[in-house]
Each structure stands twice: as C-alpha cells, then as structure tokens.
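The other protein chains are all here in position, but one chain of the complex has been omitted.
Up next is chain A:
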Amino acid sequence: MAFPHRLDAPELPDFSMLKRLARDQLIYLLEQLPGKKDLFIEADLMSPLDRIANVSILKQHEVDKLYKVENKPVLSSNEQLCFLVRPRIKNMRYIASLVNADKVAGRTRKYKVIFSPQKFYACEMVLEEEGIYGDVSCDEWAFSLLPLDVDLLSMELPEFFRDYFLEGDQRWINTVAQALHLLSTLYGPFPNCYGIGRCAKMAYELWRKLEEEEDGETKGRRPEIGHIFLLDRDVDFVTALCSQVVYEGLVDDTFRIKCGSVDFGPEVTSSDKSLKVLLNAEDKVFHEIRNEHFSNVFGFLSQKARNLQAQYDRRRGMDIKQMKNFVSQELKGLKQEHRLLSLHIGACESIMKKKTKQDFQELIKTEHALLEGFNIRESTSYIEEHIDRQVSPIESLRLMCLLSITENGEPKRLQMRMSYGPEHLLTFSNLRRAGLLTEQGPGDTLTAVESKVSKLVTDKAAGKITDAFSSLAKRSNFRAISKKLNLIPRVDGEYDLKVPRDMAYVFSGAYVPLSCRIIEQVLERRSWQGLDEVVRLLNCGDFAFTDMTKEDKASSESLRLILVVFLGGCTFSEISALRFLGREKGYRFIFLTTAVTNSARLMEAMSEVKA
C-alpha cells in the first residue's frame, strides 16, 4: 500500500533553506532593538513563528516575555516593546492604544512594529492618524513561505481568500509575486509557466516585472523546477466544497490541521491530555496513510500493528548480544512507531464515531448525487432537512453552495429556511458576490441576464459594467465542464479504493477534482491548446496563459518537477490527488498555497459573524 514513489521520480528541492532565511531575518530584526524586550505576537502568527524559531531562540536574542496581541490591558513593564503582526488596521489601533496609554501615563518606551510578510501604506497611515507614527519604528519580516512539508509551502494567509475573492482587494497579489520571485532566485527560473484565473494572471505579470527589474540574478541559473502552474481558487469551488475522505483531508475536516500540526484531544490520545502532533512526511505512519482513502486506513493500521507486534516478538529467543543490539538500535524506533500508531488509531476511531453520528454516508451520497447531477429533488430535500434540523449552519451553507454551483443556482426557498439571524443576510450577499451562491429565480434565465447587461451597456458607468460582467462570469457551467473533462468516471463494477485507478479515488471514485484535472490536461498538452471550450466555460477566457522559454537548459529531471500555486487555498484532497497523478506519470508536484483550506474554512471566510 502506501504508494512508494517511482524509482525515477525526481528529487525535491530542499525547502528548509526558506526556514533558515526567515529565521535569520527575524533574528536580525530582533537584534535591531538591542537589549531586553517583550514580544507581542499576533495569534495568527504564533504557529508559523513556532515553526521558524522556538522560544529558546527568541530568548537568545533577548526576548523577555511573550504576549499575545489581544484586547486586554498590557502588564508588560519592559522598556522595549516589539510587535510582530500581520499588516491589519485593527492591530495598528491596538498598538496605538497601548502607546497612547503610555503617553498619558508619562512613560517613554521604545516600540518596534515588525510587519509580516510586508507592511502596507494604510497601516502606516493609521499609525499617523493615531499620532504615534513618530514613536514607533517599523520593519518588515518578509516571511511569506513556510515549508509545512517536503512538498508543501504555505503562505499562511487565510485572509487572502476573503480579501481577494470577496472584497476585490488586491494587496496580497504583490506578496504572492514577491514569494514567487524569492523561489526563482533560490531555485532557478521556471522554464514553463501556465496559469488560469484573473488573480493568477495578475500575480504572474507582477512577478515577471519583478524579475525584469532585478535582471541578471536568475540569469544563467539552471532551473530546478521545470513547471509552474498558477490557479485561482474560484476556478474550482466545487472540489473545495466537498467532504474529504482521504485520511489527511478527513483529519483536517474533523480536527483542523493548523500550520501542519493538529491538536488531538483526550478522546484520541486516550489519556486526559491533549497532544499537539506534527503531521508531515517525518511521521512514518502518517506518511503512509495520509493519501489513502479512509476505508483503507483502518485495515492498514491493523496490519501495521501486527507487523510491529511481530518485530517486538523477535526479541524472544535473542541472545544477550542481539538483545543489546535490539534495545540500543531498534527499540526506540519501534516505540516511536508504536506511539504514532496508537495516536492514528485513536484518531480513526474518533473520526468514525463522529461521522457515523452525523449520518456521514447519507451526506456523502447526497454530495455525489449533486456532483453527478441525478436525484436532484432528493438531494434538495435532504438539504432542506439538514437546514430544518439546524445541525450546523456552516454545513448547511456548504451544501447550498454545492447545490447552487452544480445546478447553476439554487431554489431560493432554501435561503429562506435558514433564518439564523440578520447577519446571515450578509453572509448570503457575500456568497453571491463571490459566486458561490446563485439563485434559481424563475426569470433569471440567461436571456434575462443578457438583457440586464445590455441595459447596463448604455449606462456610462464603466465600473458597473465590470460588476455586471463579473456577476455574469460567476455563472457556473459545472455540468458542461464535467462532461467535457470527464470528471465523473464511468462506473463499471465496484471502484477498488485500495488500488486507485484515477484521481477520483480521493472522492471515493465518484468525482475527479476539477482543479487537478485541469492541471493534468494542461501538463499533458504543455499548453491550453484544445481546452478552449473548457476555458470559456470556466469564464476564464482572458485569464488562461502559457509562457515557455526557448532556452533548453532545463534537465529532464527538473522538467518533471511541477510547482502548483493555489491562489485562495487548496485542500488536502487536491494535494493527495496530485500526488497520485505524480506517481502515475513520474512527476513530482510541489504545492504552494496561500493557505490550506477546506469546505468549512471556505464558508467561515464568507460568513459574517457578530463580533
């Protein structure tokens, strides 16, 4: 099981360099404020920071106490305060209140604000408006790429999704371009570039501009990574909306993997303590099951347990010398494996318990029906019941969106049923704006939209027209795309999830993730040629691009390394699917995402909550 890589699979570049770079830069910044200082860290930055520099490193550089940035009075008595924050206006106000309180108390301290990954002019302006711009010194910690795993880089910017796809705020695109620029300076230029989506195109163009400005640095370097593929999340919302059934995805859906690690509660650890576990390729047990369909995982784990037992059993009948060897060399490894095994078994149990309770099978069945486009009435009434039972508003929203995208609109009565409070009206409006939800009004056929547009064309306001077009663009053509790209595999007999045939295994053989299929098709053709219709259906007519350099310096090894950039987040299911594709075709995929996401995070990002 646990698919081994093909022997000819290319080696992955060493991404730990990114960590070292980030650490060195942070230390440099901390040393800019010599002497003892208290460090205030924004909650969102804590986990990423932990992966870069632990407390003892911070202490080495004279960080005295650590505080979380939260709306509480500060008790720090240190003379120097350092803030490590994301460039958000609310943080600026927090810092301003703190500094101004000190001023009132007649206290002078040194303040330093370190923005990660970059500072924004708006932030500086707020500092100025609050009258403390002169009191603080500002710096940037250009830490934008966190290697979560050997093949997964995350920018840890979950807000990218809402900021760009909902609010139309493009400020993070520059950050993405900078990150790509960093990668190309470290790992050589990318000979082949593909992309789809408006944001992908903008990021790509900005990145190119950066490269041109700093000409010469990457010139003459041998490319280490042969292809780069940029993809906007809104090209494929469907995949992200589905319940995940590969192990890693399921763990994420159930326990929430945060920055590459997960908190297993007492019900998993079978003790009274919670345990924070790092989930990556170094966890041998996890590495073997992460990409597996959940139905296989239990069998695999029990097999593994038996093997382990057998290895333990070997010590019977050992002589003293062998025993010594065993204890000194193998026992530790076995114990470690034992520990991990029991953790993952615990996690599986816990998942099973939760999933059966919520009638997981029914849910999956409904999702598959929606994807395949049959029994729509039944699915709709299932969703209706789901809403009526008020199990989980987020889940209900997710199903509604899935229905809306696959069926090109959802009956409005579903929304009416929600009525969780006034803020949900805003949530609906958000979902509509992002193109996750469209209503299936009686008059809202295509002709109606067309007349709406033609009416607007006479209107002089250019902005409105783009608005209208973007709302038009958000019409989903999922059914047609699905047919064109053959996303629903033909079922002849049982789909053997133990021996997957195609990427559909990540959704129990019912659906090939759209995003992954697009990537597969483009890589096969080395261009968008022949995919014109699909691109048109995706409403990305102007935003699909290919760019190849003629230089023939790329080795065949590097040409099988592909960096996939997900703008707006990717799910573990997509990662698993592409890892599978890599094994089939002898590629290796590297993932760069603005954040790892899943359906719940997607919905939460769109929700308005009472503060």
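Throughout what follows, a residue touches a chain if its C-beta (ideal position, glycine included) is under 8 Å from a C-beta of that chain, and two chains touch if they have at least 3 such contacts; residues count from 1.
Everything that follows uses one rule, which is that contacts and distances are computed from a predicted model.
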Original post:
Missing chain's UniProt protein name, "Metaxin-2", "Cytochrome c oxidase subunit", "Queuine tRNA-ribosyltransferase accessory subunit 2" or "Vacuolar protein sorting-associated protein 16 homolog"?
Top reply: "Vacuolar protein sorting-associated protein 16 homolog"
Original post:
Which listed residue (A:Asp38, A:Asp135, A:Asp149 or A:Asp163) would be found touching the missing chain in the intact complex?
Top reply: A:Asp163
Subject >> Which residue of A:Leu29, A:Val85 or A:Val126 touches the chain not shown here >> reply: A:Val126
Original post:
If the missing chain were put back, which residues of chain A would it touch?
Top reply: 89-90, 120-122, 125-126, 129, 163, 167-171, 173-174, 177, 202, 205-206, 209, 212-213, 215, 384-385, 387-390, 412, 415-417, 419-423, 425-426, 428-429, 461-463, 466-467, 608, 610-611
